[in-house]
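Missing here: one protein chain of the complex. Every other protein chain is in place.
Moving on, here comes chain A:
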Amino acid sequence: MVRYFTRLRMRRIYKWGGRPYIFDRKLKSYGFEYLNMSVEGQEAVTTVTPGQYILIEGNDDEYPFVAKLLKFFGDESHKQKKALVQWFLRLSEVPQNKKLLLGRSPHPQEIFYYLGRACDNEINAESILGTVDVQHVPEDTPFPEPGTKDTLYVKLSWDTKAFNVLDPVLMQDTPASTPPKPALPLFPPCASPTATPVSRGPVRRALPTPDPTVMRRAGSVSDTRATMSAGKRSTLEAESIHSASKLSASKILSAKRRGSAADTPGVRKKLQLSIGASPGKKMTRADVLCELLDEEMESEKVISLKLSSSVSHSLQHGCSLSPMRSGCKTPNGQRRFPWKLSSISLDRLSPTALGEQDLSSDLLLAVIPLALEDEVFEAGLPTDAGSANTPKKRQATPRRNYVREQKATTPSRRKESAMAIRKPALGVLAEEDSEDSPMQPIALTPRSKRKSAQLVSLRIRKQLNLLDNTQELISDGDDDCFVPSKKDLQSSSDEEKTDSEEETRGRNCKTSVRTPCKTPSKKKDLQSSTDEGKTESEEETVVRKTRGRNCKTSVRTPHKKPSKKVTPSTPRHATPSIPSRTVPARQPGNILEEARARLHVSSVPESLPCREQEFQDIYNFVESKVMDGTGGCMYISGVPGTGKTATIHEVIRCLQHASDMDEIPTFRFIEINGMKMTDPHQAYVQILQKLTDQKVTADHAAALLEKRFSNPAPKKETTVLLVDELDLLWTRKQNVMYNLFDWPTRRHARLVVLTIANTMDLPERIMINRVASRLGLTRMSFQPYSFKQLQQIITSRLNKVKAFEEDALQLVSRKVAALSGDARRCLDICRRATEICEHSTSHPSSAGLVRMNHVMEALDEMFSSSYITAIRCASLQEQLFLRAVIAEFRRLGLEEATFQQVFVQHRALSRVEGLQPISVSEGLAVCQRLGACRLLLLEASRLDMLQRVRLNVSQDDVLYALKAVRD
């Protein structure tokens, strides 16, 4: 199910200015002095010259990317427009886990000089939005008053690892501030009604242009919007940095940077882990696609007729952009307004603002049409404005299908259309029961009034019905990555859509929010959609396991339904499953139960506190290997309960997410555990089974894996292999370990092996040289948690459930940190303390905080040795026997005696105590009972009287326990 937010879109026209000079003779590239930007339909021209700071279009209109322009260049034809830039980063583009490195709260207008290598500094000049003012602020001076919203401040530089003080020299070579030029939202009288394919294609990059029609419609509500947005302004700025809007900003950054560096997909910037990414890696076939689409367009009479109307054309431009925009929309309906951008462009716009338009509406429409649109959607305002903006929404499935439905001749086309068919089928399945199902809009949309459109939609539906039954559905948000083809641009007759329809559509739209494609040029969009289509099915299988988790961020309920469909398993294979319960598990009832549930080790926390550094190191290691397509080994050690496995799982989760977002290539994660196999050689079997799902014997599996990892294969993805409890894979010849570490060194293996064990020196201790050498020196050790960390772990798990006294928590964490630093232990004690607390009060509901005494009791229970209690509770003869043992030890001066010797003492002692002496058989029975409890250590009982006896407790403990009994 795909729906597109369409938005008002300015088309910008970019023209080289000045004299071209030959920049590189070999490549035949030309340098240019400046770039003229004009908005279609308006006369004003903005000139951008190298040295200025520019805003570059990103997915997030609120925070476009910032860069300093270094150079313009292009090819002979002057059609290719490129620019060299020096990037600046906003804080939101810095990876989440590195933000803390800043060490202070960032200024809202602050940007960072980017020193990393990962971003390609060559961009498409047509993604330039305009200029911006950037000021360098020396390190110790405070930021100026944040009065002017359009000025950004740079103080520090960021080299992907740390923030450094920015060398002023870097900033000096250009004028620090370029006054914002008047923007250009003027209607060009020459707005070409017959837009050439070229202008439709590559120029699509252009920014939204206010469309007169839409603006007129929007005008009526623009006031409301303006006020609304004004009201939000304050809240917006306070918005959490976690908000998806910002995340998406960096996503776009990555997308764009990658896009501009199309030939070197490996070069990418390390970006935030939890953000979306855009597909669109390859541009190679973009041209072909464009042409194909153009041909189609010509064949579609109705649509091409519509083309002639420039108004609708530009509107549809907006439409085609919108889906991408919608992709970066937060699923939870968080509102955000591109205030900074808008205020920047306010300056630009104001001189030339259209008289008949309200200034603010103009602004919003011109610069942030999308944000507006989203707002309207989500607010569900059935206003005129809605209708003005909403035509874009209608572009969803039908249009795209329509386009895709055209039977193309090239294979890529076919693929695309196949995918297009699948998508709606999905949607239909998912929403069969709902009236809002995307199928209805297909029939209802004004677009479908056109005959051809109706025909097509009919065809689609027929196919869908077939597909419903037969097709295994691909149900993922990636569907949304499909971008409408150029056809979308041509139809414009749908403004008459009814509000109600739009709302339903809007609702549908909201459900899918993962449209991570936003690339600098339309070509790329198209390409990316096909790429996505091709890779999707493979990706699906790989990442399906982890999808569930990722889904959390996106509200895609209808999509999920089909994915739950269980593929019928072959009958000869039994499915491993535990019968499900008849009565669902009860949810925690009170605070203590809630706390207990949270404190259970199994409850996976959102993030792992106190392991940031380790996380980062592992993440970087794996990410770099995955990106480069190389292999490597890493050895991780640490005592149990220090979060080794959990951290790696967290890393993998993040990486999976990143690969879902297409920031990094897809990879496969396989986990084996030495403890979970019966024999070290089973490792082969398990790895192979997880890789290829085939079941073979260990030897055969080893051979197959060997082959797999040593031979080159096209489209091989990286495999990340986690080997937990490595020490158990030890064999005499160590061939399992040898292979595991040898495979990554193969040229074509693309295998990353992460190994976990407890001891730091395992490689030295148990591995023979050739194995240890292959493991390499990438080692990491997890230190036991300190008490502060333990406390933080508990606090973060409790997550504001107030169940513990502060002191009580501290006691637990200090105690555990002193003993082992095992987080599991710590959590278990806390859990036990809640139980004690619950039982100590008569009414479970009135149970209050867990206090010191409860914690003390739990600690006692878990840590205190039971030997002394056991001795105290032993029978009289047993106690007597223990005393006899000690007496005999003292007599002999040894810590060992035979039963016979002890028994003599025992008899003497019982005479002293005035007890009837027991027989040897009884004495042996007593001795055996003590031995069974392991208060005594005994030899095998067949030695009878000659078996040697030793104490398993210290003599002092025994005497102490016995003394207390007598007193």
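The rule is simple: a contact is a pair of C-beta atoms (placed from the backbone, for glycine too) under 8 Å apart; a residue touches a chain by one contact, two chains touch by 3 or more; residues count from 1.
What we mean here is this: contacts and distances are computed from a predicted model.
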Hidden subunit of the complex - UniProt protein name among "Geranylgeranyl transferase type-2 subunit alpha", "Translation initiation factor eIF2B subunit delta", "MTMR6 protein" or "Origin recognition complex subunit 4": "Origin recognition complex subunit 4"
Residue of A:Glu139, A:Asp761 or A:Asp944 touching the missing chain in the full complex: A:Asp944
Residue among A:Met862, A:Ala887, A:Leu909 or A:Leu959 that touches the chain left out of view: A:Met862
Which residue of A:Val165, A:Ile768 or A:Cys873 touches the chain not shown here: A:Cys873
Identified contact with the non-displayed chain, of A:Leu70, A:Ala597 or A:Ala887: A:Ala597
Missing-chain contacts mapped onto chain A: 574-588, 593, 596-597, 600-604, 639-641, 675-679, 682, 685-686, 725, 728, 758, 820, 822, 824-825, 828-829, 831-832, 835, 839, 861-862, 866-867, 869-870, 872-878, 900, 903, 907, 915-916, 918-922, 925-926, 929, 932-935, 943-946, 952
